[in-house]
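Input: a single structure, listed below in structure tokens.
For this view, one protein chain was removed and the others were kept in their places.
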Amino acid sequence: MLTILIDGLTYASWLFIVALGLTLVFGVLKILNIAHGSFYALGAYAATSFVGWAGAMKWAPGYTLVAMLLAAVAVAALVAPLTERGLLRFFYGRDEVVLALVTYAMFLIMEDGTKLLWGANPYYVSEPYGLFGSIDIGTQTYVGYDFALVALALVVGFAVWWWLNRTQQGKIMIAVIHSSEIASSMGVNVSRVYMLAFSVGIFLAALGGAFTAPMISVQPGVSVGVIIVSFAVVIIGGLGSIEGAAIGALIVGLSRSMAVHMAPVAELFSIYVVMAVVLMFRPEGLFQRIQARKI
Amino acid sequence: MAIQSILKATWSRKAIGTAVTLIAAICGSSAAQAQETFKIGIVSFLSGQAAESFGIPAVNGAKVLVDAFNKGAAPAPFNKAGFGGMKIEAVYVDENGGATKQIQELRNLYDREKVDAVVGYVGSGDCLAVAPVAEEMKKFLILYDCGTPRIFEDGKYNYVFRTASHATMDNVALARYLKAKDIKVGSFNMINQDYAWGQDSKKDFVWSMEKLYPNAKAGEDQLPKFGAGQYGTEISALMAKPADITHSSLWGGDLQAFILQAGPRGLFKRSQVILSAGDHVLPGLGDKMPDGVILGARGAYGLMSPKSGLNDWWWDLYSKAYNVYPVQAPYRMVQSLLGLKLAVEKAMASNGGKKPSAEQLAVALRNSEWDSPAGKIRMALGGGHQAVQETAIGKTRYDAGKKMVVLDDIMRFPADCVNPPANMKSEDWIKAGFAGAKGCP
Partner (left out) sequence: MALALVGALMPKWLTFLITMAAANGLVSLGIVVLMRGGVVPFGQGMVFAIGGYTAALMFNKMGITDALFLTLCGGVIAALVAAPFAPLLSRYRGIFFAMLTLALSMVTYGLLMKLEVLGGSDGFNLGRPTLLGYKLPDDQVGYIMYVLTITVSSIMALLARIYFDSTRGLITLATKENELRVEYLGGSVRYAMAINFILAAFCGGLGGALAVMALGHIEPGVSFWTTSGEFVFVAVLAGWQSVIALFVASVVLEVVRSFSSSYFPNTWQMALGIFLLIVIRFLPRGIGSLWVKGGTR
């Protein structure tokens, strides 16, 4: 029982970090970013490069975490403005689904782009994985890094929530979420807000990728599995809601953990079924923001 | 009113004009065929999850081999330049995108690119889908990698061949290795990807264990999604009920992630892990690969390949070009192209030196045998269309001096020990206690 809870929690933390960016981008820009997984992969690849450089410059092992953080920042700083200003901007105002198709095109381009930049060989950056040692709970041995991810998820979640609800910048962003027209008529520079939101969303995706890199082999194809699972979390929690993403991640994490431990045959389904059930009974997700109806 | 608008829409001149122009442009671009070259279409994964572990190494092997062939640089009996004097031209197609896309690509290769033969396909689903198409088109097809036994057990073909053993061999050999090394197995856990490959591998292993270790109990049966990448929960389940053996057919990025995540948690110390197709992760993982893992390469490949002049030549050829030794995927490509070369030359000898037709190629390849860097390949099953070969199983150990993982305790299994006979289906053969198996250690 304890194992199921712990596994559910660690998986949920990973899911939350990875899916948070997606829900934020949708909440503010109303774009369903199908390329979200590709930004995640980009973060993972960038982390391998940055940690490699940190090793070459003989930084102390603990600083590899800083290197990974910097990798995520670099991805957001370089790629996000380029994508948003250079590409997405031309499609604002079009139908939501058209924008989703644009992100689908971005996904295709980035898949081959990362392959061109980093090649098809696998990259490993597993030194950080051993930084936190291992922890014995009952009969199981856990890797400390997985629990560090739980801490990271809490920090990130709280930081984003605080930024949105307690800072002025964040409140302006909430205003834009509710109605960009009225916000702009009140003097808000909406396009700057969009760019900021998009950058933060990409940063979060890259952060997820960077901090997952130590536990996997970074190679072409890592983006595909992430897209569907982030999507499910975000649908369940409600697009645009941080609390929703957290709850969604917990639900998916726990249901998957239960399936794996008690009925592995059902594992493939568990995520799609939960997604479909939520959509049928509460399609706005569990925590959707109230949307004013416009005539 | 409605009729008028319908007519206007359907017979709109512009629409027809566009369509006709489009078609004319496309027709004009089909390639012309030269008589002095033999064109091969090579299909494997250039993107997606199988690219790094199977597709790209195989394609790299093909490239360096075709080059060597064209120069006549291969050792005898493969030393004729090209295929019997004809220059070999290779066209590469990405297998990624699903079986439906592959069917279209196959048709394009034969009809538009006008290839003389296609060598390809790693995915069992793709093989099952394209084989009937090639057969219907009466075009020559060699499946070089996919594992499902179903191709020639459930169907009969004249134009389709497979130049490597199918996957039954892998798990039977694993089980036999355990028995031959007298490893105690009271219980075994399994973790396999939840799709045909994983499910079939699991079944082959379970049935083999039923015969060789009748008292062993099957424990955890984990079936993570293909491409999941996160195995924390599955590892907890496997370690909550530890077993003597943990069997897996995981491959590629999934296997690498599993090893990286399970290692620090002590799975490899608490249980003997056996991998049916794991050799391809060894060069990349290096010292991250735990010692003592029993694994197979789906044939006598890589570090387990038998010593021979041909193998030495091939090993050097590949390693010099790519800075890494060849693992299973390029070996399967080389044995396929070697077989094809001999078949073309044999067919040309019978037809007076002309480029052979698909029928002539089929006659030449059927029931033939040839030497490859992995040992002898014999087209013995499926009416002479399905190859059998020997295999080997070994145990990992990281050698700090050589800075790479080496394989110890290598045991070889002759083809007749681990492959079903010509008249039995794999499943029936295993369940009949490997009836007629010969030469097992």
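A and B are the chain letters, set down in written order, and residue numbers restart from 1 in every chain.
The rule is short, and it goes like this: a residue touches a chain if its C-beta (ideal position, glycine included) is under 8 Å from a C-beta of that chain, and two chains touch if they have at least 3 such contacts.
Keep in mind it's a predicted model, so treat the numbers as computed, not measured.
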Touch criterion as defined above, residue of B:Pro75, B:Pro132 or B:Pro306 at the omitted chain: B:Pro132
Candidate in contact with the missing chain, chosen from A:Leu5, A:Leu82, A:Ile109 or A:Ile137: A:Ile109
Contacts of chain B with the absent chain, listed as residue ranges: 2, 5-6, 9-10, 12, 14-16, 18-20, 22-23, 26-27, 30, 46-47, 91-94, 98-101, 103-105, 107-108, 110-113, 124-125, 128-129, 132-133, 136, 148, 150, 194-196, 199
Chain A residues that touch the omitted chain in the full complex: 30, 32, 34, 87, 90-91, 94-98, 100-102, 104-109, 111-113, 115-116, 228, 235, 239, 265, 268-269, 272-273, 275-276, 279-280, 283-284, 295
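Operating definition for what follows: only the chains that are shown with their structure count from here on.
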Euclidean distance of C-alpha centroids - chain A vs chain B, Å: 35
Contact footprint of chain B on chain A as seen in their complex: 3, 6-8, 10-11, 14, 111-112, 115, 120-122, 124, 126, 129-130, 134, 139-143, 146, 212, 214-217, 219-222, 224-225, 256-257, 260-261, 264-265, 267-268
Contact footprint of chain A on chain B as seen in their complex: 47-49, 51-52, 56, 194, 220-225, 227-230, 232-234, 236-237, 239-240, 252-253, 256-257, 260-261, 264-266, 281, 284-285, 288
